[in-house]
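One chain of protein is taken out of this complex; the other chains stay put.
And now, subunit A:
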Amino acid sequence: MRFLMTTNGGGPAPDEKLFTEMALFIEELTSQGVLLAAGGLDPKGTHVSTKGGVMTLTDGPYAEAKETIVSFALVEVRSKEEVIEISRRFWAMIGEGEGDFRQVFE
């Protein structure tokens, strides 16, 4: 089963140490065959809304940084408990912040 893990903005800014730890973690998950894709997102995004067939684009940034998704990882695991364990390790590195994981329907 696949899960999309996301993190929101607003946490502490990453330092050199976190980058190194995260790179190792990503390498480990990749070599375990768990991590399928990951990436960071521009916090400035553009909001799209449609009403009555009319599309409106609104430039970010958003009022609250923590409302914005700033990174994602698509993982393939054997159970929900596995994604919880991966999250536990991930957030132990970050220290503080917010995010979600949601199952991807196949």
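We adopt the following convention: a contact is a pair of C-beta atoms (placed from the backbone, for glycine too) under 8 Å apart; a residue touches a chain by one contact, two chains touch by 3 or more; residues count from 1.
The rule is short, and it goes like this: contacts and distances are computed from a predicted model.
J.: Mind telling me which option in "Cytochrome c5", "ABC transporter permease subunit", "Multiple sugar transport system substrate-binding protein" or "RNA polymerase sigma factor (Sigma-70 family)" is what UniProt lists for the chain we can't see?
T.: "RNA polymerase sigma factor (Sigma-70 family)"
J.: Which parts of subunit A are in contact with the chain that was left out?
T.: Those residues of subunit A that touch the unshown chain are 30-34, 36-37, 74, 76, 78-79, 81-82, 84-85, 88-89, 92, 106.
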